[in-house]
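Structure in structure tokens, see below.
Of the protein chains in this complex, all but one are displayed in their positions.
To keep things simple, chains are lettered A, B and C as they appear, and every chain counts its residues starting from 1.
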Amino acid sequence: MSAKQIHDVDAVIISLTNIRGNLYTMSLRAPAIAETAKPMQFVNIALGDLSDPLLRRPFSLSGIYPDSGVIGITWAVVGRGTQIMARWQAGESVRVLGPLGNGLDIDELDTSQGLLLVAGGTGLAPMIPLVSRALAKDAEVHIFYGARSADDLLDMGGGCRVHLATEDGSIGFKGLVTGLLEAFLDGGALGDGKPTVISCGPRPMLSAVKRICRRHRLPLLVSLEERMACGYGVCQGCAVPSARGGYHRVCTEGPVFWADRLDQGECTR
Amino acid sequence: MSAKQIHDVDAVIISLTNIRGNLYTMSLRAPAIAETAKPMQFVNIALGDLSDPLLRRPFSLSGIYPDSGVIGITWAVVGRGTQIMARWQAGESVRVLGPLGNGLDIDELDTSQGLLLVAGGTGLAPMIPLVSRALAKDAEVHIFYGARSADDLLDMGGGCRVHLATEDGSIGFKGLVTGLLEAFLDGGALGDGKPTVISCGPRPMLSAVKRICRRHRLPLLVSLEERMACGYGVCQGCAVPSARGGYHRVCTEGPVFWADRLDQGECTR
Amino acid sequence: MNLSVNIGGLALKNPVIAASGTFGYGEEYVKAGDIRWFGAVCIKGTTLAPRAGNPPPRTCETPSGLLNSIGLENPGAKLVIEHKLPWLAQFDVPVIANISADSREEFSELAGMFAQSPYVSALEVNVSCPNVKAGGIAFGTSPDMCYEATRAVRKAWEGPLIVKLTPNVTDIKAIAKAAVEAGADALSLINTLVGLAIDIHTMKPVLGNVTGGLSGPAIKPVALRCVWEVAQAVPVPVIGMGGIRSAQDALEFIMAGAGAVAVGTGLLIDPEVPRKVTQGIREYCEARGIEAVRELVGAARR
Partner (left out) sequence: MNLSVNIGGLALKNPVIAASGTFGYGEEYVKAGDIRWFGAVCIKGTTLAPRAGNPPPRTCETPSGLLNSIGLENPGAKLVIEHKLPWLAQFDVPVIANISADSREEFSELAGMFAQSPYVSALEVNVSCPNVKAGGIAFGTSPDMCYEATRAVRKAWEGPLIVKLTPNVTDIKAIAKAAVEAGADALSLINTLVGLAIDIHTMKPVLGNVTGGLSGPAIKPVALRCVWEVAQAVPVPVIGMGGIRSAQDALEFIMAGAGAVAVGTGLLIDPEVPRKVTQGIREYCEARGIEAVRELVGAARR
């Protein structure tokens, strides 16, 4: 009668790489998580046994390999916790709680008109497992991906149509990825197609995507980040305002939400 | 007009060795400290920038090499801090404040009748630089050294007469080092000699040594440990009761005290 | 080795309780942890009307601590009693209902409602929530008001009655005594310390609600002191909490005088804390030939 779906595992680090600059990726042996995780779910990683830093840190799964029991995460060093993680080494083991959040079940998603993914920065990470599952379903996938500069771009698997934007123009379109998206849609590139849009990245980017999708009447799913304490639904710490008043928990009702379930202003913070 | 005598240096770890079991030793490049440190002084080592653990940890200098600018410390893993230190690696740099405490100036010490050192466990560590300076002065040095078992013994340099005791009898005299000392003195091995006795180790050992020395009318110096916050004299945290009422600071008036300056009961805690 | 304790009439198989607000109503917890390691569980602070809670951000990490300003988000007593409690009952772990109100009348009404539920083993009166404007902590900061709130609940509820105190007061013993005089069978302490965090980049308070409640290891010394003070001032058992993550932490509270302990922030970090704490207490006792954890209660003051 165990209802356990979320596992707290001692995961051995198989590899840890500094992609470039402050970007890192690691793969971990965590069969219990790899076997059941869905794209866009996340894990909550403990930074050690000491009490500073106290809380675990949430990271989306950038790799899900049920056959080999391996998961991957990809992160940017932005503070103390991510800095500590950057110093970890292959062979060490770390405590990982997951899989967490709703995630996206590709079989429940209408991919007949294709998928249009919009990612900013490390927001690409959770898209990677999604893309491979969508491609396996023969869906047509466009991916709009923006970063500050070529140095801040993560690698993607092949197979989908990639539209790059960098703020400094060091590669691809020079400007915001939302500008590139807008030009693409306004240009009628999709004809009458109504692909589902899925977006993950900084809040201001999500707001712009929401505005663009509303104008083009495209269904939009956004993946949100919010400060989390528990990550598994017990503390109500990760609230985002709902369209119907009250709040949703990002860690449990999310991180993936239909944009229209969220309060109007919500993507702007 | 800078009055600075205590330096806070970024010291590179030259080597770090697990002697055996929970015993570790490391050498550090810290010229500013190595050049002025006296035997029985100590340093206060920071465990990192995070706030848990918060305080530095005090360790006696088990090596002082002014010429090469190197210092050594030797420690037993007994808690979180010493555990963190055991995971450090050569090449890393650590923050070290020192030299701290009064220490012993070998030139101010009467060594004409020899020295009789009594050490328990890691209490041997601070004796090592003392022994080599005493030998350089041609003093005769007896060293009584006790530990739980052969596995808990530290290495010493040669040149002095070593009297070993282990509680489990795995090497040397079976029993407490103070039993060995008492038998030695009662047996009249020193004749009329009145060597200065210097002792460092657990409080109950120091109490026994104090009792023995009083009976044999030998002058006794003890090196004390007490919980420290600052280690450099500003907080009054490391108090030990004085023979004349009030308290001494172990970190500043000590760690080395003439036993008769301390409150009677003091060595027993 | 006997781990059972009795807290004002509430019998627990072991002394480890899920603290209110860090366990929800159990639905999410059971997906991640095994509820049967708890001696009892305490539900999220529940009010008469549903509450949406405070605007985000609601949490902020501090050195060895957590600031939260959840603001008693809960679906209201009616829904809790009708849906959450019957579901939670299946696990056979005693349930403590934590209740919060703005007035005596409301406390009394709430207590009456929970008295109708067969699934509540004890009531915990929260006179110490720092995150709601009216009521909440106000009841816990004066002996008279604490007496009033406790009295109101006592009249409507016959089972074990626990009053949960705030450390944000000059004299916690005086409040504790008032609660006991009014009929409390046990006291829980401590709730969170009022705190604040500033973001120097935005130059604004981090929390949407400005101030929040500080919990976690940072507050353990304050919590231990409160337990130490209160346990010798009142004749009823004390449930100690504040920063417990390990058996060692729990034993510190028990030796300071707590008859049981609760784990709050620790659960957020590690759903398996109750197992680790319970097993660790057992090991400690067995290694020392201590036959019942009860023997350790208040050991540090003997």
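Simple rule for what comes next: a contact is a pair of C-beta atoms (placed from the backbone, for glycine too) under 8 Å apart; a residue touches a chain by one contact, two chains touch by 3 or more.
In this text, all values refer to a predicted model and were calculated from it rather than measured experimentally.
Although one chain is not drawn, the whole complex shows that of C:Glu73, C:Asp185 or C:Glu252 it is C:Glu252 that touches it. Only one of C:Ile162, C:Ala218 or C:Val293 touches the absent chain when the whole complex is considered: C:Ala218.
Of the options B:Leu23, B:Ile73 or B:Val240, the residue whose C-beta touches the omitted chain is B:Val240. From the options C:Gly33, C:Pro56, C:Pro160 or C:Gly243, the residue with contact to the unseen chain in the full assembly is C:Gly243. The omitted chain makes contact with just one of the residues C:Gly33, C:Gly195 or C:Pro237: C:Gly195. Summarising the interface, chain A meets the missing chain with residues 51-52. Across the interface with the omitted chain, chain C contributes residues 62-65, 67, 141-142, 168-171, 193-198, 200, 203-205, 210-212, 214, 216-222, 224-225, 228, 243, 248, 251-252, 255-256, 284, 296, 299-300. For chain B, the list of residues touching the undisplayed chain reads 2-8, 46, 51-56, 95, 97, 226-230, 232-241, 245-247, 252.
FYI, only the chains that are shown with their structure count from here on.
Taking the mean of each chain's C-alpha atoms, the chain closest to the overall C-alpha centroid is C. Rounded to whole angstrom, the centroid-to-centroid distance between chain B and chain C, based on C-alpha atoms, equals 47 Å. Centre-to-centre, using mean CA coordinates, chain A is 55 Å away from chain B. Chain A and chain C have Cα centroids separated by 35 Å.
Shared contact sites, meaning residues of chain B that touch two or more other chains, fall at 51-52. Each of the following residues of chain C touches two or more other chains: 63-64, 217.
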